[in-house]
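This is the structure I have questions about; it appears just below.
In this view, the complex is presented without one of its protein chains, the others remaining in place.
To keep things simple, chains are lettered A and B as they appear, and every chain counts its residues starting from 1.
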Amino acid sequence: MDKTEIHPGGERVHVDAHAHAEHHEELGWWRTYVFSQDHKVIGIQYAFTGLFFLLFGFTLMMIMRWQLAYPGRPIPLIGQWFGQDRAPMGIMLPEFYNQLGAMHGTIMVFLGVVPLAVGGFGNFVMPLQIGAPDMAFPKINMASYWVYFLGGVTMLASFFQRWDHGVGAAQSGWTSYPPLAVIAPGQTLWLVGMIFLITSSLLGSVNFITTIVQLRAKGLSYMRMPFFVWAQFVTAFLLLLAFPPLEAAGVLQLMDRLAGTSFFMPSGLVVSGKPMLIAGEGNPLLWQHLFWFLAHPEVYVLILPGMGIVSEIIANNTRKPLWGYKALVYSVVFLGFMSFIVWAHHMFMTGMGTTMSAFFQTTTMIISIPSVVILTALLLSLWGASIRFTTPMLFALAFIPMFGIGGLTGLPLGLAPADIHLHDTYYVIGHFHYVVAPGTIFAMFAGIYYWFPKATGRKMNEMLGAIHFWGSFICINIVFMPMFIQGLGGMNRRMYDGGMQYAHNKELLKYNLIIGIAAWSLGLFQLPFIVNFLGSIKWGAPVDKNPWEATTLEWSAPSPPGHGNFLTEPIVYRGPYEYSVPGSAKDFTPQFEPERA
Amino acid sequence: MHSDPAAIKKSVRTYFMVGAALFAGTVITVSANQVHLAIPIAITVALIIAITKGSMVAAVFMHLSHEKKWIYGALVLTVIGFLVLMTVPMFTMMDSIGTPDAQAGAPHAETPRH
Partner (left out) sequence: MNIPYTVEERPDSGLANGKLGIWLFLASEVMLFGALFSTYIILRTGASEWPHGELNVWLGMANTFILIASSVTMVMAWASLKLNDWGKHRLYLIATFVLAGIFLVNKYFEYSSHWTRGELPSRSTFLAIYFTLTGLHGLHILGGMVVMAYFIGPGASLWKRNPDQFANRIEYTGLYWHFVDLVWIFLFPVLYLL
């Protein structure tokens, strides 16, 4: 008997009874949409949660920028919501400013960008791009999402914890340096939250590496993998090996806070005029080493998936192969390896001697080479191209100069003598935001516009996308470019009055107002994106399997793919970027098509 | 790998022999401790014995001696990371510019802080 059925992508497909029984075990609503083991559902869960936290972290920053633009003025509209402990009469207390600052960093990095970039894009796209039916360990995948969720809830809850003199979250920077972090309020839940998040990451990275090694489709050799997969592969190794020291350090700091140990507490500490009754002989620098041992590779975790996404989109919208695929692969692997031995360039001002400073300076300069190779390869990929200015391509194109600025401004920070002047100033904030905000987050937007059709079977609106892009691009540069000027002028970071108390900042204060207005405008320009994203799920123009005419494996699955992803076993016949091959009828030859057109 | 019964039977003998060797190694390491060596030598001896014992556990019990390339590769990377973590922070503290801690002899804690 010939049975047919409609698959999620809309195609009518022949199904034999046995496969039917296998594919359609009736899982209830909870097991299908909430506690799902399907990498696509988990990826979407990560993406939605990550996007929520990005918005939340962004909102924290918008509130901070009010205090910096108008120090001491009551926060409009929402000021009274914060209560007496945070903003009496709507005027932000310094402690609240510090909470906003510490949590903005923590939430953006650990709850927003990485879950979206790795948990969201990695989970959804990677198995499809390698032709796998799912991840190697679906149950562990599900667990990793829910542990992340718990970590997020813990971090949010930390805003409401009460202590002796007030209420609120961690306020010792996202870096949580002792001794301050050990004695400051709000850190305990932060540390517990971090332990959840790190555990989630470790579970995920084991899954990613195993999946890429073990579940590649027939014909998909390593050097035929899309660069996005390489980027996720290296990222997973960074997470696997670099996160555990921070997990250990988090436990140690928790013990310092709760059990009175002195892992990080030096002898002779005096707090508010009273000597601390602790054993002492601990070392605050030990925390810094363990923290930065993770946090440096972490910044590559932040950027690598974005580079992968941008690479896919550039190849697709230039209708040319990526320039220097081999160089890209070797560079990203070398970068991953080097990222483990540069961390103390965050510690140049801790009293390190010249030998070790020179060591870290050297490794830091060396690591800039693969980054430049990658960026150059992306830039050269544009040469002679017939560019399709789709919304994903707008964001991907902007990534190149934006990451370029971010990367180049990092060089003086990596040179110990220059860092003496620039450390802990707004220059640093400008540098790292350029790489993460118009860098990674633009890459995230690009990826969302690009893979939305695969996940939903519909396209997002191009007009709203263009407004989102141009508004964001202009505003984001106005937010971060002045910070270099402020930093070079000597304005310190983490000061709740915007630097007013120092005479040398006088000429730099005006930028705070400009930055604030640009930041709030940037917030407004995310509205077209939110409307577009949510609205297109229901009302976007329907598409079929391969609306972008792309070459990689995920475009051979239905849009959206069903359980098990592919209707027939995917087989790979060639490399990932066979665009505009001379002599073929179409301007692209997918990896999964047996014969050239 | 070794899935056929004859090979496994041979391995069984090896397992028990390694177990005995590990017991012996433990006795040696405790005895070596009774001899009062200078600290650097004591550390070296203890580490050599521990590394020998650990290698036997890894090679034989964990079958690492005939494991696949991917496992070796991941472990080599890990060992490098481990060594970096052991040595580099210490080097930065040895090579520091600053005054040594004035040990004021902080009083002992009576109750843990919250």
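Methods note: contacts are C-beta pairs under 8 Å (C-beta built on N, C-alpha and C of every residue); 3 or more make two chains touch, one makes a residue touch a chain.
Here the structure is a predicted model, which is why all the values come from computation and not from measurement.
Q: For the chain not shown, which residue from A:87, A:100 or A:136 touches it across the whole complex?
A: A:136
Q: Can you tell me which of A:263, A:359 or A:399 touches the chain that was removed from the display?
A: Of these options, the touching residue for the absent chain is A:263.
Q: At which residues does chain B meet the chain that is not included here?
A: Contact residues on chain B toward the absent chain are 2-3, 5, 8-9, 11-12, 15-16, 18-19, 22-23, 26, 29-30, 33, 39, 42-43, 46-47, 49-50, 53-54, 57-58, 61-62, 68-71, 74-75, 77-79, 81-82, 85-86, 89-90, 93, 101, 103, 108-109, 112.
Q: In the full complex, which bits of chain A touch the chain not displayed? Write them out.
A: 22-23, 133-138, 140, 202, 205-207, 209-210, 213-215, 240-245, 247-249, 251-252, 255, 259-263, 278-279, 281-283, 286, 289-290, 293, 563-564
FYI, only the chains that are shown with their structure count from here on.
Q: Contact residues on chain A for chain B in the complex?
A: Residues of chain A touching chain B: 183, 209, 213, 237, 241-242, 245, 257-260, 266-269, 275-281, 283, 285-286, 289, 293, 337, 340-341, 344, 347, 350-356.
Q: Quick check on the complex: what are the chain B residues that touch chain A?
A: On the chain B side, the touching residues are 70, 74, 77-78, 80-81, 84-85, 88-89, 91-93, 95-98, 101-114.
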